[in-house]
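Every protein chain of the complex appears in place save one, which is left out.
By written order: A, B, C and D. Residues from 1 in each chain.
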Amino acid sequence: VTDEGNGTGDPDEQTIRIGAFQPTSGDLEYYGQSALQGFYCGLAYKYDDVEPVDTLSAGEYTVDPADGPTFEIILEDTAFDPDTARRVAEDLVVDEDVDILFGGTSSDSARRVIDTIVPETDIPYLCGPAADGDITVSDEYCHERVFRASEHTSMDARSGARYVAEEMDISTVQLFGSDNAFGRGGVENYTAVLEQSDDVEILEPRFTEVGYSEFEGMMDEAVDEGADAVGGVYTFQTLPQFIGTAMAYDVQIFGGFAELVTTQVLGGAVVEALGEDFTAEDIEESGLGPFTTRYHWNQYDNPINDAYIDMNVETYEQVPDLLSAGTFTIASALVQALEEAEDASSDAIIDALTGMTVTDTPKGENGYQFREENNQATSDMTVAYPVPTSEEFEETWDAPIMPGEPIETVAADEAMVPADELGCDRS
Amino acid sequence: MSSSDEHWIRSYGRDQFPHVLVVLGFALYPILLGVLNRTPLASEASAFLPGLTFMIIVLYMGLFAISFDFISGYTGYLSFGHAAFYGTGAYFVVLAANGQVPGVPEGTPFMVTMVLGATLAFVVALAIGAVSFRLTGVYFAMLTLGFAQVMYEFIRHWGYVSSNPTEGATISSGADLSIGVPFVDSLNFAVGRLSGDSFENVLGLGIDVSATMTSYYALGIVVLLSYFVMQRIIHSPFGKVMIAIRENEERARAVGYNVFWYKMGAFATSAFFAAIAGALFAAYAGGASPDNSFYFLVTADALIMAIIGGIGTLAGPLFGALFHEWFEDILSTESDGLSTYLEQLLPESVLTAEVAGLTINDFIGTFLDGRAPLYLGIIFVLFVLFVPNGLLGSIRDRLGGTVSKRFPAVLDRYRR
Amino acid sequence: MLLSTTNLTKQFGGITAVDGVDFTLEDGQLCSVIGPNGAGKTTFFNLITGELEPTFGTIEFDSSDAGTVEITDADPATTARLGLHRSYQITNIFPTVSVLENVRIAVQAHRGNDSWRFWRNVNSFDEHFEEAHTILERIGLDNDANIAAQNLSHGEKRSLEIGIALAGDPDVLLLDEPTAGVSSEDIGRLTDLIDDVADDHAIMLIEHNMDIVMDISDRVVVLDNGELIADGVPSEIRESDRVQQAYLGGYGQDDESDEPADDSETGVAAG
Amino acid sequence: MTIELTTEVPLVIDTLERLFQPSTIARIIVEGLGKAAVYFVLAVGLTLVFGLMGVLNFTHGAMAMLGAYIGGLVMVLSVSDGTGALVRIALFMVVLAVVFALLTGFGSAFEYSLIRPIYDRTPMYQILLTFGVALILEEVTRIVVLSQGIQPEPPWSGAMATAPAAFTERYDILGAPIRGLYAFEIVLGIVAVVGVWLFLNRTLYGLYIRAGSEDPEMVEALGIDVRQAFTIVFGLGTGLAGIGGVLLMWDPLWGPSALLAIDVLLYAFVVVIIGGLGSFKGTVAAAILVGIADSFTTWLFATGIVTFTGLPELTIFGLLVIMLIIRPQGLYGVEEVGGH
């Protein structure tokens, strides 16, 4: 790890090799790109004299701030495929001997890497924006060298469920989820919270294949059983079919607000149901929402966020997206760690990151804080209804709908999995 | 009678000569790469030559494709469900390594579990064959595909393999799988790029053997042995019966062959080696998932490799695999490739030059990165049209032709 | 008794192709089976070799190495290994492999477990090759040994048909119209071949070429509509009115007077 | 394995009770027929090309995919919020015609330029060629679609949105709420059956093709331009695939998506094989069988009696395996064609 010069001494002369692996090709390249946008902006924000890297395709990039170490970023493409992710992560460690791993967009990829790569090396792995809760919640995956700033599905679920349970008058909830760790994990968390409120009944949750499209029968069943609210833990591959069907029923639909691509698709479903020129009211009446959001540009109002939005629009011609806040933060945290640490050795970085309160984050100063137990950064979440995209953002947010004003902000400690429910404890 | 003994020994020797060359080629390749990387041609090399990691894929996928060819190319029965056996081998070693296979204690040497897994596949093949060999042609192909897909669905939802079966199972760290002589540590070499063994300054020659190289050679040995076993069978009386079945099953029966059992034997054998390939893959990759083992597109890959290499020529599929992975490598950005190369080579001005509202950069991004399937499709079509007998097949034709040439006509049974 | 059938019957849907045939073949006999097209001759062969299963009736075979066995429901492979080998009316060979391999693979079939010796190279079984070559010489295709069987002309393929059947070292050889499409002059050679084979094999011969039939048969049986309507030495058959109107249609009566049957006429009413 | 099929007797009885309610039966049958209609249209093109010509056409799914996207495009461009149901249906018919014409042409060109040269080779090579072309078609489609800012993987909801409300609404049949689209699909299915039947029985093409797939040389020698016949039939097969695609465009269970390239192909194969190669009757029967089986398992899954998520896949391939085991040559296949 610590190649010459990195051992000790003034960080400014050091070179930090960051091995990044994200999907930068194929249908889902957008995910990788928005993750990278966040990371690059995070780095650039910390130093006044550098710009964010503006190419988002695989290759080698150097960020060399005057008053900081030289960052060499080797970016490999995963094409959103776990096997490729594993292979390239391996390449990065073995062939490029990087000091730090960063990446993992699909939770499958992240978990594959944690399973097969992390145990065999001793460098820190900055995981994200993979959103599966288990990565930091279940002891199967959480690891002292794996840090995640990105918000995850359990947080969606908890903050969403809490709001549903407390603020809305519903009696019976039917939960749906994709039949994989992502879906099952999410559903578990919804259930966990909803169970606590005694005036909400939860029906046996139903799981389906990713991309399943025949929800009608199941919705009929649910309604027969008296469900007046449904939640779906799905990615964009299934969400549109699910929402599309659910909107035809007289039920409250809740879940997590997604990133641009899914929102486009979801928007499509909304247009399909409500016609071209719908209003915020139409949506609310149709029972769609409210949704929780991990981060959206218009949910937070603070100088850092403003600067970030400008920087992002400046460089990438779009507002920062759901996945970017977490990666912005992890970059910012890394820089902070290098500043705090007396040297750039893995151990030093790991020590510095552990339990760190990250100063510069899109959710405001000290907006994220790493938990000792599982190296997951805590942060606030918000709840908002989808609204038609306003003129202001037509250029920079290319979807029919966007999150409206937050109707509620869920404090970090509310949103996180309570310590006593954590599968792992490293503190 | 000695005279003709010599004769066939000599001819056997002639058979082996090309093999020697090929084996040498594979054996020296890593060294060649190493050397090239110290020359000015380094970037070209890493852009246009298959990296070692891809060569390892060539080894196990090649073996899989060979096993596929063994049944499909020589008996003419297309085994569209072959991935099922590959998957069986892969999952067996993974589960065994995690001590999840009843009766197979944790820590059983990989060599042993590999053979056990292959034997299991052998048995499974007998079961599937018993039903499927009542059919011929497309019906046989579809039935085997059917079985494989059912197994695929099963494995994807079988909670026992892991907490998250759709994603597959990984070998718990610590259980490093090594290839060599079981129970003789000095003759065992752990595979895997990270968990594998590496040797510095081997025999004091100043040569360092990385874990990757170790894996490459270790897998190579197994693949080589498997190949020779299958090659032996093809050149044996049994192999001739396989070909006779391909040529005219009815007549083969009429001259006294109980073709059913010959087909079963061939099918099970090919399943055995498919499983070996799967086991090697799982050991090297540290796990397996339904989609990279049991899924029918894995069979499709073997099919492509077999065709490109030359179906009905045992070694052909290996070259098919080489070609296939080579392409994957050049077209993927993994450890550099064409697009990375271009981006480095071409000056910024060119890259950002607009051509019909599309910069070269966009072009590369859209049409090169991760678009290997597109170009493989094109290459594949060209092969089918112009090199029908595949790489090796065509070469052998030049040399007077062997089985490969005779494959056509055979699958006429696919018409009815 | 070498081969015998009792009440052998085969029905296809409506028609009865073979109808209660009782037939016994003795050692060393050359027995021709004649009859109109569609009489059931080929079906009769198919029943004996197991290509078809009889609707009723039984078949018994006295195999040189297995003794007397009932083979009524035996499959073709079994009957072949017991020593019943046949050639086909419609050419049925291994098209894309060499003429030699066509015969060799048939030789290998009756060499016990050789075929399961997957660990040995074929080339180490010299005796297979020698036997194959002997047969190729016998059928006059030795020069074409290495060309692909499908590239033979029709007549050459007919010879190969017989070669493959011979290679099985049969106790009984069943030949289904071996001379069909063979040029008249080669018919002579082919007939000699059959005659020669007949010395050490029992043969059943389906043939529409009456000269051959009358010339080389020890015995002739006639099928008509699946029934065995006549059985005897050639001369008897030739005279039998029943056979005359069922099949021969005048053959051997008037043209007797014309010219003495000589080579030039070999092939009258043959194909 | 997560098949949580509880076997407590009461539950089984309860299941049967629920099954034998008229509403359930009605739902299973009507939906089943609707699906059957779709399956038929998807498979019939393959029956022509695969069953008759013996060319296992791997591009079939890709062609359906093209049909779906082209159809979707035309609809999206021509339909606005205001457009009434009838106009939409009329447009749909136009689209059907257009797509059919386009793909028939495309298919013929494809056959003429790429497949014709290799008929003299074994069918194997035609399989492989079409397989390669399928790869290319799918990839290119993905690139194009993506470049238009449409996700190729989840169905293209924009196109699905153009369906008239009457189709997405659900009507009460014997107490079972049934989507209007099913009726439409059943009608189109019947039209397709009749159309193809007429083609096969009122023209000699069916005969020529079957003969040609056995011995093209002989057919040529009888004065029939068998190559041209193949081109025409292959074109029609492709055109039918396109129509199938258009049908999927409005179907919430499918919708335009790059995934069609594989999904349609697999379903069509299974239907054709279950029906028996080259048998038109068989294809109809198999489509109905698969359709009903599908809607039945869907019901089982919806009611939560079976919660095994792999059920749909398992249904179709399970059906295939069982069919081939008990009746190797398929429902109406020729004995010898299947096995011995």
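The rule is short, and it goes like this: a contact is a pair of C-beta atoms (placed from the backbone, for glycine too) under 8 Å apart; a residue touches a chain by one contact, two chains touch by 3 or more.
Basically, contacts and distances are computed from a predicted model.
Asks: Given the options "ABC transporter", "NADH-quinone oxidoreductase, chain I", "phosphoenolpyruvate--glycerone phosphotransferase" or "F(420)H(2) dehydrogenase subunit H", which would UniProt use as the protein name of the unshown chain?
Replies: Choosing among "ABC transporter", "NADH-quinone oxidoreductase, chain I", "phosphoenolpyruvate--glycerone phosphotransferase" or "F(420)H(2) dehydrogenase subunit H", the correct UniProt name is "ABC transporter".
Asks: Could you tell me which shown chains are touched by the chain that is not displayed?
Replies: C, D
Asks: Per the definition of touch given earlier, which of D:Ile70, D:Val133 or D:Val219 contacts the omitted chain?
Replies: Touches the omitted chain: D:Val219.
Asks: Taking the entire complex into account, which one of C:Leu84, C:Val122 or C:Leu152 touches the absent chain?
Replies: Among C:Leu84, C:Val122 or C:Leu152, only C:Leu152 touches the chain that is not shown.
Asks: Using the definition of touch stated at the top, determine which of D:Ala165, D:Leu204 or D:Ile322 touches the missing chain.
Replies: Once the missing chain is taken into account, the touching residue is D:Leu204.
Asks: Can you name the residues of subunit D that touch the chain not displayed here?
Replies: Where subunit D meets the chain not shown: residues 204, 207-208, 210-211, 214-215, 217-226, 334, 337.
Asks: In terms of residues, what is the contact footprint of the unshown chain on subunit C?
Replies: These residues of subunit C touch the chain that is not shown: 12, 34-39, 42-43, 89-91, 151-156, 177, 180-186, 188-189, 208, 210, 247-251, 262-265, 267-271.
Here is the rule we use: only the chains that are shown with their structure count from here on.
Asks: Farthest chain from subunit C, comparing Cα centres?
Replies: Of all the other chains, the one whose centre lies farthest from subunit C is A.
Asks: Could you grab the centroid distance between subunit C and subunit D? Build each centroid from C-alpha atoms only and quote it in angstrom.
Replies: Computed value for the inter-centroid distance: 51 Å.
Asks: Any idea how many Å lie between the Cα centroids of subunit B and subunit C?
Replies: 47
Asks: If you average the CA atoms of subunit A and of subunit C, how far apart do the two points sit, in angstrom?
Replies: 80
Asks: Could you tell me which residues belong to subunit B and also touch two or more other chains?
Replies: Touching at least two other chains: 157, 371, 407-410.
Asks: Can you identify all of the chain pairs that touch?
Replies: Every pair of chains meeting the touch criterion: A-B, A-D, B-C, B-D.
Asks: Going by the contact rule set out above, which residues of subunit B touch subunit A in the complex?
Replies: So the residues of subunit B in touch with subunit A come to 53, 157, 163-164, 166-167, 170-171, 173-174, 192-195, 210-212, 285-287, 289, 292, 332-335, 339-340, 343-344, 361, 364-365, 369-371.
Asks: Which subunit D residues qualify as touching subunit B in the complex?
Replies: Subunit D reaches subunit B through residues 1-3, 54, 56, 114, 117-118, 121-125, 127-129, 131-136, 138-140, 143, 147, 213-214, 269-270, 273, 277, 308-310, 313-314, 317-318, 320-321, 324-325, 328-330, 334, 336-340.
Asks: With touch defined as at the start, can you tell me which subunit C residues reach subunit B in the complex?
Replies: Where subunit C meets subunit B, its residues are 49, 51, 75-78, 80-81, 85-86, 88, 92-97, 101, 104-106, 108-110, 114-126, 128, 148, 150, 164, 167-168.
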